[in-house]
Structures are given as C-alpha cells and as structure tokens.
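A protein chain is absent from this complex, but the other protein chains hold their places.
Now for chain A:
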Amino acid sequence: MPTVSVKRDLLFQALGRTYTDEEFDELCFEFGLELDEITSEKEIISKEQGNVKAAGASDVVLYKIDVPANRYDLLCLEGLVRGLQVFKERIKAPVYKRVMPDGKIQKLIITEETAKIRPFAVAAVLRNIKFTKDRYDSFIELQEKLHQNICRKRALVAIGTHDLDTLSGPFTYTAKRPSDIKFKPLNKTKEYTACELMNIYKTDNHLKHYLHIIENKPLYPVIYDSNGVVLSMPPIINGDHSRITVNTRNIFIECTGTDFTKAKIVLDIIVTMFSEYCENQFTVEAAEVVFPNGKSSTFPELAYRKEMVRADLINKKVGIRETPENLAKLLTRMYLKSEVIGDGNQIEIEIPPTRADIIHACDIVEDAAIAYGYNNIQMTLPKTYTIANQFPLNKLTELLRYDMAAAGFTEVLTFALCSQEDIADKLGLDISATKAVHISNPKTAEFQVARTTLLPGLLKTIAANRKMPLPLKLFEISDIVIKDSNTDVGAKNYRHLCAVYYNKNPGFEIIHGLLDRIMQLLDVPPGEDKGGYVIKASEGKTDEPNPELVKVSGGGYTLFLMKLVILIWDFRKKGR
C-alpha cells in the first residue's frame, strides 16, 4: 500500500477546517484510508540518523496516510483533499477539460526505432500554472509516487516534465545508440554520452534501480525538441535544459512506456491533479502524438465513461435497501457523479478520468457501500445449507498427531524450505537423487529447495535443544515436495510422518515400538502373509543407524529415526 506524506496544517487549510488526530483517523478509516503515522521531518531524520543530524530539520507535523494501491488519484495532497471534500459533500467534483491551444498544438512524433524498447508515448501541456514551494514539491512527489506504484518502478511508464518555454516543438521520441546520445542531464554541470551516464548512475542510490530497464538494449529511448535539445532519456533522467522550477509557467509532460493503458492513466492523473493551479482551473492543453504509422491522436484522453447500474443490484450486492436517489447521492460522494434515469431504477454513473480503478459494476457497488458506511450495514447470516467434510488426509493427520503425543512423542513444526545441503550432503545423498524442486531466486541458502524429507528439520531441532533433558522424542507430520511429471505443475506434495528418538543409549526398540504402535493405530497387522507390514533393511543410508546422521545433530549419542509416508488410499486399496 503506498504511503503519502502530507503536511498536516496544509491539509487542514485545504480541507477548510481542522481535526483532532482521532477525528482525522476516523475520517480516514471511513473512507478506506489509514492514518499510518503522525511525525515530522525532524522526527524521521532523528529516527534514521540520530538527533544530531536532525537538529536543524523542520518541526512541521506530517501525516503519513496509507492509500489503497489502485487509487492513483489519492497519491498527493491535491487528490486527497478533493476526494475527502467531495466525500463530505463540501465541494462538487470538478470537471476536467481538454482544450485546444490558441496557437499551434504541441506535437510529439514517435519514430519506429522505439518499437523494440519502449514503444508508447503520450503528452500534454499545463498552461499558465502557478506553483508555490509546497505545490512544486507535491508535483515532484506525485511523479515519484506514480513511478513507484502504477509505473512499476518506471518499467511500465516513466514521466518527464519540462519547462515548455525553454523548448521548441515539434518533439521527436526516438531511440538511438547510447554512444550517439549526448546531453547535460538534470543536476549535472556538463554533457555526457548515454554510455557515460549509465556508468555514473551505477553508484547513484536513486537512479541505479532503473538502469536495468534499458541497460543491455542496443538503442536507448530519447526525446528531442526541434533544435536537438534532449528533453529526457526515459526512463532514466531528464535533460537539465528544460528543468522545471517553482517559477515555471508552462509545463510539457511526456509519459513513455511499455504499457499504453497505464501511460494514458498516468498522464490523466498528473494533469487532473495539477490543472487545479492553472489559470483556467482544471483545463489541460492537448498535445498531438504522431505514431510511426503516420496516424495521430491527441492527449490527454481525459475520458468520461458512462456506466448504467440498476439500483436493486447495488442493494442486493451490499445487503441494504436504499432508494435509487439515495444510492446516486452516495456514489456522487465517491467522485462518481450519478443520477437516476429511465424507469427510476437505473442509475447512470459517470466515471471520471481520475477513477481508472473503476473497471466493473462491482467497483461501483463497493463505492456505494463505502459511502453508505461499511459499519452501518446490517449483518445477516447467509441461509447456505451445507454439510461439512474434512479433507481425508488432514483428518487422518489430526488423529495421528494426538496419538503420537499420547505415545510420548512431542510435535515439532519445521520449515518446508531449506538448503540443498540439508536434504542431500548432510544425509549422504546426491542432490539429483532427491528429486527436489529448486527455487530460482532464493535470497539466502536457507531457501534453495523445498524439503524432500522431514528429517533435517527434526535433526536441527535436536541440535538447537541439546540443553534439554534426555531423551528427546520428537515427531512431525507434514508435507514434503517431490518432482513429478504426472501432475499439472510437475511436482507433488507427500504427507510424511517422521519421528526421532535421541538419547545416550541406543533405542532402536523404542522407535521400532513406535512404528508398531502406529501400525496398530492404522489397523495394519504385522506380517506379510496377513497383508500387513514387514520391516526390512533399506538400501538407503537414512533408514539405518548412521554415524553421519549423529554427526549432523552434533551430539555423541546414538539416534534412531523412522519415516513413514502416509498413503491412506494405499491401505484402503489393499483391502485386507
């Protein structure tokens, strides 16, 4: 869940009233937000770097607010305030308008070289904007929040914002060999080639995370103006030439990416949020994007979509009985302008460009429920009549667990993931013989494979408990995983029972007795002739007293163990 940090006083000023922390927390809860933390810059720095460094930092109270991952329209102060004000019916949701410029429309021409690396681009212009320090900071911060969330760390979409007055269109979005790209990037004093930049940014704590997106590609994406000035090399860095400042009045925004839908959403969010500060509030100047095939479109889309939902559907899905008029009012409070039409049971809902998360009627139903107040909904029990069944394997497991404890053995719970060494080398087996499934991206050796036997976990438990009085009698009933090409995923779980007896004296007869007891519990008689069980020496090393095993657990003691694969269907099939 993304966290947005806003200055409390600025927030209250924009909301037109103050709240106590508890009141604001309550409002957040109701709206589906979470007031995660109340802090200040000073407190943050002092927590992370100590009191000394925090000495000069700001005391201004910050609210850190958790926002649902699909509400990109709430990722900045402007959006939060608009959402809450509409929710509280203090303002009407603004209508966002795309307008054509008086003069020539700004053009962004996409060349076909971009196809293989970052094929999509959209653009728009914010005209006559008025920034303050706080507004400017919020503008930058929103881009960062979008980059981290919907843009998937710039892999899907990257945003570039430029001072239009320093540039001259039309703009060209193309891709070039890194050695052929040369410009002065943001916050540097001289020009570098793209190759040099990629090297420099390897040690940049912020930018190094994005290099991999284009690093090994033959061509890098780049945007030029008509004079050959580099606007940006997405998704890494903008040019210094067109950098925006608090004083910038006209902003050219470009979003490039590999996901066209998301690029359009990101552009819509930025312009809807910050057109608030334009001379003509909530209007955005269109830009034309020319595609490699010669066709062109204007952006931002700022599309308003109409959905029709029946009032009784909303009532039925939520479990309430509201009039269509009331439901329309509830939805309008959620930034979804709605009215009752037709037979009086139909609600027409207008989905604004800020609400890209509304993709189905169920999203509208949820918003109606939120506005109604989840905690005002009458709780009822469904009349669903069902007979419960246990899963047979788990039922048997439960029964056996209790009787294993009754037999004096103590249950342990160990990890299903472990190292290759645990299931192979330490047991004297070759890893290929284990038929284990292998994890491709383990962060440490502890997560290399799924266990193929419960034994390592039991032995490690003994090793960690050598101070406990002897004997240790331990068991575990749980799943192991083996590769199996007969299943749809190519691997299969098996339920194992594994028990160990650990003492100063050999105790084979004890583990043997436990096996006999388990067989008794499973109603399997001894003796092959009776269709029962026999114990035979195993070829494998793990089924006999093995000094290697004892070494694993770290004691000088003798240790016996048993493993038993529970195959209940096998017992049944034999049908003694």
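Operating definition for what follows: a residue touches a chain if its C-beta (ideal position, glycine included) is under 8 Å from a C-beta of that chain, and two chains touch if they have at least 3 such contacts; residues count from 1.
Here is the rule we go by: contacts and distances are computed from a predicted model.
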Name under which UniProt lists the unshown chain, selected from "Chromatin structure-remodeling complex protein BSH", "Serine/threonine-protein phosphatase 2A 55 kDa regulatory subunit B", "phenylalanine--tRNA ligase" or "AP complex subunit sigma": "phenylalanine--tRNA ligase"
Per the touch definition above, residue among A:Ile110, A:Ile159, A:Met404 or A:Ala424 touching the missing chain: A:Met404
Touching residue (missing chain; options A:Ala55, A:Ala69, A:Ile140 or A:Leu186): A:Ala69
Options A:Arg90, A:Lys316 or A:Lys530, residue touching the unrepresented chain: A:Lys316
Selected residue (touches chain absent from view) among A:Gln13, A:Asn51 or A:Asn394: A:Asn394
Footprint left on chain A by the chain that the document does not show: 1, 29, 31-32, 34, 68-71, 152, 155-156, 259-262, 316-320, 359-363, 365-366, 369-370, 374-375, 377-391, 393-394, 398, 401-402, 404-417, 437-443, 446-447, 450, 457-458, 460-461, 463-465, 468, 472-475, 479, 481, 483, 485, 487-493, 495
